[in-house]
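All protein chains but one are shown in place.
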Amino acid sequence: MITKTRTTLFYVALLVISVAAPFVFPAYTFQIALLWIMILFAVTWDVMGGQMGYNSLGNILFFGMGMYISAIVQVGLFYDVGTYTAHSGAIVPVFSHDQYFTGLVAGIVAAGLGSVIIAALLSQVVFGLRGPYFAIGTLGIALSAGELIGAWEWVGGGGGIALPKYPGEPDGRSLLYYFLCFASAAASFMFFRWLYTTRFGLAINAIRDNEEKAEAMGLHTLQHKAVAWSLSAFFLGISGALFGNMTGFVEPLEVAFPTVTFGIFMVAMALLGGKGTLWGPVIGAVVFHVIKEVTWTHMLGWQWVALGGLIVINVVFFQQGLMGWAQDKWPERFGLVVDESMSAETKEAAK
Amino acid sequence: MMANIDLLAMAPVLNVQLLLDGLFIGAIFALAAYGLALVWGVMNIKNLAQGDFVIMGGYIAWFLGTQGIHPLVGLPVAIVLMFGFGWLVYRYIISYVIHRDMFTSLLATFGIALVLQQLLNLIFGPDVQVAKSGFEINSLFGGLVTVANIKFLSFILAGILAAMVILFMKKSRMGQAIRATAQDPRAAKVMGIDTDRVYAFTFSLNSAICGAAGALISMIWVIQPFYGITHSIRAFVIVTAAGLGNLPGVIMAGLGLGVAEQYGGFVLGAEFQQVTVTGLLVAVLLYRSYQMNKVRQVVQ
Partner (left out) sequence: MTSMIEVESVSKSYGGVVANRDISLTVEEGKITGLIGPNGSGKTTLFNSIVGYHPIDDGVIKFEGQEIQDLRVPQIARLGMVRTFQQTRIYNQMDCVNNMLISVPHRTSKFMDMFKPYAAELTERAEHLLEFVGLYQKRHLISGDLSFGQQKLLEFAMALMNEPKILLLDEPTAGINPTLINGLIDRLHRANEEMGVTLFVIEHNMRVIMNLAEHIYCLAHGEMLANGKPEELQNDQAVIDAYLGAH
């Protein structure tokens, strides 16, 4: 029986576990922080792909743009970016405590807002494409962005750009970014959870189910699509800024715009967990990330093959994802998570 | 960049070089694009692994080269092996996604692309390879323009292969069955055509075409496990620009893309050659979008 207290307890438990994790498993802080980023990836992808029916293969664009925007702001506030990158890391300028943190805050904000602006602008042209053309088009944009930025000397070209060094102990650094990642992931999840309960949620589902009908009924479809993408972009941009700082060095194709790897993981995770559901992307991200981290080191080069294989198997044989499978198996138990997703499930379950 | 453009104007013979190289490689692009259009038109599968099939064909030819067999022999070998490979991929993966929504097939082929890239990387390593064909290099215009004989030969071979496929589609029974299924699968089934076999054959044929294209590319250009995605994008650009049923359009677009890339690489610099391709993809899609917009439709 879903009750309000049960749900609240559930969230509180999650919160406690998440906050305690880096203290209980200090050696895994980075990996768990990465998990939060993965969750954010899956959640923001699902807004477009699962809820709205616009399968983007290029959402990684905003991750990379956010990373670069943040790097530029963090460095640029205090030093000339061109000169900085020209040194290619040979000369490491010092960032004072205040400079670091002002830069970080400014960088994160700029990354988020900058990504929103990019998404809003691109929306005007990219939403004339539907279905596979939208997927391939966004893929092309992400690939182009990575290559173009990789050729831009001002931000370090193919060599990349280094981020300011953290003024303090490595442990403090790990914890700071852990909590920033957790906060962003949690914020994105809670935000979209709320959004799906408003008219917006129903509208994007309508666009997914029958866009022509929605248009014929006067819905402002372009507006909704642009807003959905911009909101995803906002969170992705912030995650990029955080990740850039966590690794300390931004390389255009490997780190900022890993289109064929992380860009596709977003899709794979949402599919694995069950696209179009609230918790599906989260569950998918957790399962995916855990399997990946556990098997990666043992697979001696075969991990990517296994990953590709996993995607194929998921897409071909397990379309409904974990959530879909669970809903089929235990429709009554639908349960803990349904009260915030579409009302259709409770009606189905109650029947 | 401007300096390079001036160079082109001052030494017109350079244009000839770029044009020839562009045409030679463009012919192979057109071949691969035709295969993509075939699978797309008949089975409504957008094969994102197309480029990786090409690279795989290339490795077959290159591998034979390392074993002392001339890579040109690799051409028919690649065709046969890739045909079989395509059949397996159809049987065990594609046949399951063929009637699902388009994104499913896109993602499935993307997964295949990922697996292939990484497998090739594991087996052959990440180095860029060329299959040595040992043909001479001729020069025109007093040494200013070089034409590698193998490139010219490859151009001819690409043309012959394309002609063979087109003839096959027009005259053979299977070719007719394929065209019937493309137009109306249900009607074809009712008429007794085994559509599953048609699909398997079409996909394998495409795979064979890719194998041939790859063998040729390994000889006149380079192969590398991760270059596949760019080849896939090239094929998409060509098919989107030309339109699905438009064979002459595919040829023109393929040749045009080859030339455009040569110019892009020359004028903007080698690191921009890749961007030319992805940039053109975005440009073609946006142009299509604009075109459809004028008739109040969308690109889908």
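In order of appearance the chains are A and B, and numbering begins at 1 in each one.
Operating definition for what follows: contacts are C-beta pairs under 8 Å (C-beta built on N, C-alpha and C of every residue); 3 or more make two chains touch, one makes a residue touch a chain.
Note that this is a predicted model, so its numbers are computed, not measured.
Student: Touch partners of the unshown chain, restricted to the chains that are shown, please.
Tutor: Spelled out, the missing chain touches these shown chains: A, B.
Student: Which is it among A:Gln31, A:Gln124, A:Asn210 or A:Thr261 that touches the chain not included here?
Tutor: A:Asn210
Student: Among the options A:Leu195, A:Leu253, A:Met299 or A:Ile313, which residue touches the chain absent from this view?
Tutor: A:Leu195
Student: Give me the chain B residues in contact with the hidden chain, please.
Tutor: 294-297
Student: Touching the absent chain: which residues on chain A qualify?
Tutor: Counting over the whole complex, chain A touches the hidden chain at residues 195, 197-200, 202-203, 205-206, 208-210, 212-221, 223-224, 227, 342-344, 347-348.
Everything that follows uses one rule, which is that only the chains that are shown with their structure count from here on.
Student: What is the distance, in whole Å, between the centres of chain A and chain B, each centre taken as the mean of its C-alpha atoms?
Tutor: That gives a centre separation of 33 Å.
Student: Residues of chain B touching chain A in their complex?
Tutor: Where chain B meets chain A, its residues are 46, 48, 93, 96-97, 100, 102-104, 106-108, 110-119, 121-122, 229, 233, 236, 240, 269, 271-272, 274-275, 278-279, 281-282, 285-286, 288-290, 292-293, 298-300.
Student: Going by the contact rule at the top, pick out the chain A residues touching chain B in the complex.
Tutor: Residues in contact with chain B: 49, 55, 57, 125, 128-133, 135-137, 140-141, 143-144, 147-148, 150-151, 158, 260, 264, 267, 271, 301-302, 304-305, 307-312, 315-317, 319.
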